[in-house]
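Every protein chain but one is kept in place in this view of the complex.
Chain nomenclature is as follows: A and B, assigned in order of appearance, with residue numbering initiated at 1 for each chain independently.
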Amino acid sequence: MSKTLIRGARVLGGEPQDVLIDGGTVEAVGTDLSAEGAEVVEAGGKVLLPGLVDLHTHLREPGREDSETVLTGTRAAASGGYTAVFAMANTFPVADTAGVVEQVYRLGREHGYCDVQPIGAVTVGLEGRKLAELGAMHDSAAGVTVFSDDGKCVDDAVIMRRALEYVKAFGGVVAQHAQEPRLTEGAQMNEGVVSAELGLGGWPAVAEESIIARDVLLAEHVGSRVHICHLSTAGSVEIVRWAKSRGIDVTAEVTPHHLLLTDELVRSYDPVYKVNPPLRTERDVMALREALADGTIDIVATDHAPHPHEDKDCEWAAAAMGMVGLETALSVVQETMVDTGLLDWAGVADRMSFKPARIGQATGHGRPVSAGEPANLTLVDTAYRGTVDPAGFASRSRNTPYEGRELPGRVTHTWLRGKATLVDGKLT
Amino acid sequence: MQRHLISAADLTRDDAVLILDTAEEMARVADRPIKKLPTLRGRTVVNLFFEDSTRTRISFEAAEKRLSADVINFSAKGSSVSKGESLKDTAQTLEAMGVDAVVIRHGASGAPYRLATSGWIDAAVINAGDGTHQHPTQALLDAFTMRRRLVGRDTGLGQDLAGKRITIVGDVLHSRVARSNVDLLHTLGAEVTLVAPPTLLPVGASAWPCEISYDLDAVLPKSDAVMMLRVQRERMNAAFFPTEREYSRRYGLDGDRMARMPEDAIVMHPGPMVRGMEITAEVADSGRCTAIEQVANGVSIRMAVLYLLLGGNEPAVTQSRTTDSRTTEEK
């Protein structure tokens, strides 16, 4: 196989080094490496990170191929610097059987832009009543280890307890979408000053926090590990911090949009800002950033949720919830965490690659950039600043809240097991 | 300059007083043998109602016809709002028909704002009530009624409601009337107090420019006007209050309570009234209750709004929130 020499890259933001890729593996990392027989990529001081890993992506296939497919979704992932994504189970049909998860897994492998690791549903049809065949999904070719009813909360305490217990048998983890359903009936946006004024149904923070509190206590009681999807409130941060201090095996994620955007944007009634969980307040945003910096929140996950134009080009109440995020995630993290001094690039590698790979047990991903490791790499031009133009997205959908916003950083190259999937910002 | 009327919060004090003063002149047309003005001849106004509201629709229709506008009534109820497409499609259909203004009633908060700012349509948009957000012409007609009763029909001209104490009682949470009134009455210098069980006040209402109380009896003697909001019986099924009887006892207005109000204080109701719930028949039928006047005043206010938005080559009312690059362009 071919060789590639990345010359003068700041590995994890450190001093410039050369990185030699041979086949699917990092051959060497050092200074003045020989370019003999290798294609040379002049990094020129760009930052080299391990390929990013997204624990929370909606690829929509099967069922909603009008908004995204495994192909378009993995191309978007490669554009954003990702080499592995975890595909959520809320497809049509639901990924609650070995058959569906194997199909999604195989499509990802065939397209070759980004590894796709399917997430299995916790309950049949995401209905929250009957456990799906978790073991069969784990034993399938897809090797599912993460289970989630994301989009819906596993709100029945007994079902949640059983799921937490059951997946221990094969080292799985349940990722909870924390949303108390009764408290969020008719909910349209964060409940607070802005919702009161706009007359939109309130989505109280406590609807998220109460479920997280319950689930960390359940996890402690049955000795399981639990992962909390898209934490969005300052109160949730406090609960997770408390749980970790108690030694409870809990991990948590935050989305890029919850690190940057607030419910003030809803004043435009533009459904591009409609998302689940909803955009919260400035105070929540600051608490989330701090928690990501201090490790209370373990990872950044995109909750990439593509929707066709017509599902957003309407009145707020009728619009679908969700935002695309794969192609802007790293830029938003640079804007909110790196450029603010809260996190260095090694920290970004930790939150967006090492830890998500570890939580999801994505073999070969989230590895150090060193000799002998799989060549899953991302090269980032951190000096770049540009305006987000969704017309250039690889995703099939355009529902980004950042259109027209200036953000820093641009992924120029992505390598998946040594094969370039993105070169100079263009997909291969 | 404002082309639309989306929220009472968008009106400045001078805008609001201009509308009230104009409505006072419009009201005089109702006393004439021929209740018609040629002002909007050749202008087409669509009443686009996604939600049933015969009262509001008829009031707008009367106002439009008195100003000689061509009126199209479009009841879109039943056409699938949940499918989302319908508002945009309907708007573009109306645009193609060349309408000058859309009076819209919609169950979704923000639908009129979307209509005005999304680029789907170029016509002026008048909000006739959206979800639990705003109902600006209702607030204007309420303020008009208060100014007539509390300041005076002629002495009120050019005046606001400075220092008047207005109490709004009932289901504030689900009320666009309450939101619009708080905004407008504050702009006009009145002191507003909301009275409701805590379950029927929105979280976040503490940021509104008004006082909040749970005790109706304490507030009544200090009220120049008491506005009773409709309370739907179904709310008790969602545990907003235990029973109808308990609600009436704590927050309903009966003859005894009315007697505690200052002598010249008025009782207002946006209608339709639920007699025996928030208001007793004795109060509703008393001379202090302005519910019927409010209906008549609604036509005058809507004539004034239509005239000021559509009567010239550009609107006479300033605008803040709904202004975007589009709205400032020449039509």
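Operating definition for what follows: a residue touches a chain if its C-beta (ideal position, glycine included) is under 8 Å from a C-beta of that chain, and two chains touch if they have at least 3 such contacts.
In the analysis below, contacts and distances are computed from a predicted model.
Between the names "Bifunctional protein PyrR", "DNA polymerase Y family protein", "Probable sugar-binding periplasmic protein" or "Formate dehydrogenase gamma subunit", the one given in UniProt for the chain missing from this structure view is "Bifunctional protein PyrR". Contacts of the undrawn chain with the visible chains, over the full complex, involve B.
The hidden chain makes contact, of the residues B:Thr22, B:Ser118, B:Thr167 or B:Ser248, with B:Thr22.
In the complete complex, the hidden chain is touched by one of B:Thr12, B:Thr39, B:Ser86 or B:Ser213, namely B:Thr39.
Of the listed positions B:Pro221, B:Gly255 or B:Gly312, the one in contact with the omitted chain in the full complex is B:Gly312. Interface residues of chain B with the unshown chain, by the touch rule above, are 1, 18, 21-22, 25-26, 28, 32-34, 36-39, 67, 307-308, 311-316.
Just so it is clear, only the chains that are shown with their structure count from here on.
Taken together, the chain A residues at the contact with chain B in this complex read 188, 191-200, 202, 204, 267-270, 310-311, 313-319. Contact residues of chain B toward chain A in the complex are 81-85, 87-88, 106-111, 113-114, 117-118, 130-134, 176, 179, 202-205, 207-208, 321.
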